[in-house]
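All protein chains but one are shown at their positions in the complex.
Right, chain A next:
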Amino acid sequence: MKRISRAIAVVATAVAVTAGLAVIPVTSASAAAPAVNCSGDARIEKSFDNGTDWQMCWRVDSKHGLVLEQVAVKAPGEDSFRRVLDSVSLGQLNVPYDTGKNVWNDITSYGFGNQYLQKLSAAECSTGTLRDYGQAWSVTRRGVTTNYLRTIPSLCITDTTRDLSYRSHEQTWGSIEDKPLFTATGQAFNLTIVSKVDWYEYATKVEFTDEGAISFNLGATGDISYEDFDADATTGWPVGTDAANYAASHWHNAFWRLDFGLDGQSVQQVEQYDSTLGEQGEMAPLMHTTGATIAHPANLVPAADTTWWRVVAPESRNADNHARSYEFVFPGSQLYQGNPITQPLISVTNYADCEQFASNNLNPACPNLSVLDYVANSADTSLTDPVAWVNSGFHHVVRDEDQSPMQTHWQSFSIMPRDWTAQSMSTPDARTCINGDTGGEIHSDETPCEAVVPTDPEPTDPPATTEPPAPTDPADPGTEEPVDGGADAPTLKLSTTELAPGESFGLEGAGFAEHESVEIVLHSDPITVGELTADGSGAISGTLKVPAAAPEGSHTVVVTGAQSGLTAKVAVTVAPAAGPAGTGAGLLASTGTALPIAAATVALLLLAVGGLLMVRRRRRSAISPI
């Protein structure tokens, strides 16, 4: 599990906690919180450590297989759930063979539920929990119908984690000094059923992350049908000794039916974005990304590999006044060109009760229709209640390794929130102040988080281009970089940066106003160390004593000119008088008011401060010195 400790002064703790609770502002008015009208084991609820919650209902339809309904997410700090999907399930699994001899439609001709739904063993849900679902069938003989039911463990709910959910190291670029590190192991859970249709066994898996994303995965395993060793060198692949038999290549064209219900809004739109190269810029051509609303039901084909789409609820705004949306993410989907139905990547239609399957529709009110028919029959209507038929295709060219059993191969895509929240759902407390152009530096080791404009005593026009910061010299940690890089900024140098309470140290500085009084303060909890007076050239020099009350840990010595307001600073560590402390618990000492952390160039020598100072905050977000 992740460490997550951050040492802060006890006094500061309450402030930090308060700030944490206030992280995500209450958002604008939206539809009422959606109900979840299922109960008991039919309901799935999940709370992640970062404060993100999911809820939904699940069931296994005789044809669609796994159906998730009323899928809603609650972002950290929000009061209630917001609907993402009214429902999602498979809408077809079309399997044409490259030999031209077979085409299967596994959802509409067989189905993923009832007798095709597999009982899962505890071993194949080894880290998850199983839930039961029923298989029902009826037998009619001589006018009498008898109905049967049995329940089998068939849904596996598994928790997963992913390292490097995010990472931000507040190290000065080019420096090798360790600084506070923000990183986290993300959490997710997935729901999986397995359906066996003849030789193939299909895993339907939907995963939900603590950052609001949902991935849709179809895994195919089982065995190669022996009937399908009827291919040649171009329609198959030699499997088995030499080239005696070619196993037929084939497609798994999985259609997912996503019925969007973003935030319960009555108006949702689909937008397509394309990026084009424009005029030559200073260093590279400009690239312009522009969006267009898909006004009517349509079959969507990517114009380029930079094309992307989202479903947006224009009236649902996040705290930044941006419309909430979910964006499609395709890691690579193969589109079978042998059938018009599988040529689009996405077909978008308005919700219609009878439109349940991407082809061979089984509802008598829309008999045998396909997505192409749905689009054609409603092409004049406005698209406001979108159902996305996503074609997640995979061309399976069989390998030797596909036997036996066949290694599970996955075909996937996902949807991820775009502007659902004003910041990432996994934003750690100390980064909650970062929203938009901060105009300055990130002060995450301050409590609470602050974004601070760098001190700039003599405002000048900002440079036209951003220069990378000059590498600091680790051999000379006592020399401070100018705060704003300006030539006139004061400088400061200490005789040592490893201080001890009661010990004396030398201090030299320059660049202050003539004869002004300069105050020396130890931060973060400000402790005045002393005062010096600048000479006629603005230089200061003297010997000062570290206050006995200075707590152990990392601090900053800040000198401030009383008249000019000019400041300079040097990061120091305060160790016990007996000498440098051991590695201890690796805690950061409190630092006080906002100071540009980027200016601190001294390694954070970590001192044992003790468990009392450890504040366990979000369990999974970590700030830890490295």
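Quick note on the criterion: a residue touches a chain if its C-beta (ideal position, glycine included) is under 8 Å from a C-beta of that chain, and two chains touch if they have at least 3 such contacts; residues count from 1.
Following the convention adopted for this analysis, contacts and distances are computed from a predicted model.
> Since a chain is absent, check the UniProt entry for it and pick the matching name: "Protein lplB", "Allophanate hydrolase", "Ribosomally synthesized peptide with SipW-like signal peptide" or "ABC transporter ATP-binding protein".
Answer from the UniProt record of the missing subunit chain: "Ribosomally synthesized peptide with SipW-like signal peptide".
> For the chain left out of this view, which of A:Val103, A:Ile294, A:Met416 or A:Ile527 touches it?
A:Val103
> Tell me which of A:Asp49, A:Glu69, A:Asp98 or A:Asp263 is the one touching the absent chain.
A:Glu69
> Of A:Ser47, A:Thr234, A:Asn368 or A:Thr381, which residue touches the hidden chain?
A:Asn368
> Among the options A:Leu149, A:Leu164 or A:Ala233, which residue touches the chain absent from this view?
Looking across A:Leu149, A:Leu164 or A:Ala233, the contact with the absent chain belongs to A:Leu149.
> Of the residues listed, A:Gln118, A:Ser333, A:Ser347 or A:Ser414, which one is in contact with the missing chain?
From the options A:Gln118, A:Ser333, A:Ser347 or A:Ser414, the contact with the absent chain belongs to A:Gln118.
> Provide the residue numbers of chain A that touch the chain removed from this figure.
Chain A touches the missing chain through residues 34-35, 37-40, 42, 57, 59, 61-64, 67, 69-70, 86-87, 100-105, 108-111, 113-116, 118-126, 130, 132-153, 196-198, 225-227, 259, 353-354, 356, 360, 362-365, 367-368.
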